[in-house]
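Beneath this line is the structure, given in structure tokens, with notes to follow.
Each chain you see keeps its place in the complex, though not every chain is here.
Should a chain be cited, it is by its letter among A, B and C, assigned in written order, with residues numbered from 1 in that chain.
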């Protein structure tokens, strides 16, 4: 189960400190322009080492295309992407190799497999997400060029610090994917204090797709929201997913929640663009909760592989707030779900003709 | 995509007002005792018509076993279950047959398929969840007898009304799956007022599994939490899923969130029993948000299939709070995910031997 | 694994002597006209009891549509089909219930599952193929109306008796699917002698699809021929599958085998319409070998479930040549593979545009 998707099928491989990580993207339509440089931007957005607020591991993250592309376009055959691991300092982990880091997958991997690669978390490392981002680049390209769909993500909460407003204009400028430019200095101070304390915090992200036509999504178990939920929850450190009003809808009344339909469009979007597992034509809106990193300089009680009591202190390079790098990963996962669903929709319902034009998105505000 | 699971594979069929609904459970191990009466209890827990707080549709929900069972035990071949639709009053829907009910899948189904069965929501009706519950009964039986796993769910919030405490003792007694017996009269009054107002509200559920051994779950895309997220989000009206501390983990610090390991067990369970997508041996704890029903006596503006403006008033039988019937459905989905993962674990890692005994669950409190 | 297909997914259930057999056809495009009567013709072609040359079990094989069809057309939701078992004489099998019939799945089912339903072979009975035929009817309809594809099958060899020529004109008239009307009396005599002897014989079938456009089939493991091979080999009693020249191609030279391309079409069709796993636009031609039934009046040495020596004599109703009823089953399997591949092709390559027109089929002879 290192594969994701049904028709656009991404299979990833690689450990944090092995020779390379990579993926095979199978089922991609032919004739999509694709070159190695296409991956740079999103991989840079996800990269470690770019500011003091993230892990100081420096990986160039250069993507090598091994197959599936001929003379600059995809051929319909599997696209293999390879990213070499360059700055893997396994010795950092030598001291904790036999210990279970609390809040990490050390114990569970050992318990499952009876063996584990302890270097940098091995397969359970967030390093794997680099190839998700790479695969997502292909999906984003196709969605944009074929359907005019744009996907974006921002961070709306870091620890107890919440965004005052949602303005996409400067999200990509501040290095923190923050949607309120005015708050950025304050947020940086918050993060500096956090880093100095040796502790970490969680984050909440908002992920959106605009331009998705009505009709994508497969009831009953392949619902668009169900697959988005799985996609987001499969990201390292994710602990919660919600669609549209999400957990707030618990306290809403039906008259408040239901989005009325008018000829000018929907009057609101509490549904987050999905009804009955199928897209409505409105913006797809997803919230994701990320937990605080457990790898800290602050010691914690634990056990080692023989069951002996140990104290664990992490000296490797880690992010005080992993959610800060999650925006391109969330975007990639949403893109992969959407492209896969689009292809499935095309297969089953590609010939459906409608008398009535689609209802416009209308108001997207809650 | 009307199938769920990989090794234990459930395929469901049927519309709200068609002749029957049913499912095929494929991949079930042989030699599990199974008879039609085994399904009664959970189907009654989910049933409509049992109190004034839920839809007044009266369905006996008798399960007929069509295959896969011989002389009272499963044979390993596909188990087909059939539930006839008895109390389907399609005429209730005649007036809204051409209209799109806001907050429902009417528009999206039509947009996807170009055609829809409008009677009672057709395939998008929550009626489909009856067969999930039936399939879940098989999984629950196997999990209990083979692994000693117990699965339970309760409602922790209805609209703005929250449970004061979590006491499982009386959850099954009050007909509302409410975990604080003292609050029940107050909650009934809350629901009576709601029903009289003609409006509806959302609900929040807590779903738990105890006794799950460490090691179940398949990284990276088949993570236990990712599959639970998909399973819960595939339930009608679900809008959010969280594991363990979930969205609360955003505001937590790493020192607070990480669950320390001791020889007596974990010191807390913010992880909700899952790390790196694999079970830790602690309690699996899942929160699910359900939106308020959109089918209301209170009129709402909408469109019909020709794009004309209409006013929609629902006169059919509906639940003012659909979440009140979701407990057995959530349990069933969790059971199906766990059994499927258990079988996958058995296939790949069934022969792993451990030197060190598993860490006991320890403290489950946050 | 009681499911077949990836996008058009058929899941079957039911035992020979259980209350019913049936299937769920998931992923079918909407708006295909479908009614219960549509299934009659092919089920009658497959039916037992229609001549002295086949099993005397009399089953009306009436198909009930439980879901997925509304006002006479498919809705895109799962289509559940049910066929009740009427003429199941389980007592015929009482004497052999504890014995392993040589050449049957009795021993292997028991060895796999530790339990088996011995009545009429339970799940391993060819009774299951009735629902394949039913599912195939839907695929055939879609292929014909949407793509002009016709599928047909005939018997080209029964035991040592071979067809002198291939003339499709009277295949459906003689009740034996025989392609040379002049030989039919001789063949009937051959079969009468066989039946009287108490023995059985194998059969060879030819299955063809005309009108399949070039481009269907998914390299590398989803090759059209690979999926056809699996489909045919999954039919009870099938022991061999070949495409085009098949086993004869071993002795051919490359100059003889390769089918030259001209502007008027291919000069021959040794490939059987498939190159590199993808259709060429020529006729798809498949050969299938069926073994002789092992259920005979002639006694054979065997063991029972305790390992004791027994003599097995079959007194139930069986076909002396099961291949005689296999034509509609083979057609159904080919139809299901083609429709599934067509949908997958549509998903990935639906937007491919070609400068050069497709090469016409040309000569189909070897």
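Everything that follows uses one rule, which is that a residue touches a chain if its C-beta (ideal position, glycine included) is under 8 Å from a C-beta of that chain, and two chains touch if they have at least 3 such contacts.
Because the structure is a prediction, the values reported are computed rather than measured.
This homomeric assembly is drawn with 3 chains in place; in total, the structure file defines 4 copies of the chain.
Everything that follows uses one rule, which is that only the chains that are shown with their structure count from here on.
Both copies, chain A and chain C, contribute mostly matching positions to the interface they share, with over half of the numbers common to the two.
Between chain B and chain C the centroid-to-centroid distance comes to 39 Å (mean Cα coordinates, whole Å).
Separating the CA-averaged centres of chain A and chain B is a span of 26 Å. Each chain gets a centre from the mean of its Cα atoms; for chain A and chain C, those two points are 45 Å apart.
Among all residues of chain B, those that touch two or more other chains are 1-3, 12, 112-114, 123. On the side of chain A, the complex with chain B involves touching residues 1-4, 12, 100, 102-105, 107-109, 111-114, 123-124, 128, 157, 159-160, 199-204, 214-223, 225-234, 236, 238-247, 249-263, 267, 270-272, 274-281, 287, 289-296, 298, 300-303, 305-307, 309, 323, 344-345, 349, 352-359.
Only residues 6-7, 27-31, 76-77, 219, 343-344, 346-352 of chain A touch chain C when the two sit together in their complex. For chain B in complex with chain C, the residues that touch the partner chain are 1-3, 9, 11-15, 18-22, 24, 26-27, 30-31, 64, 66-68, 70, 73, 75-80, 82, 112-117, 122-123.
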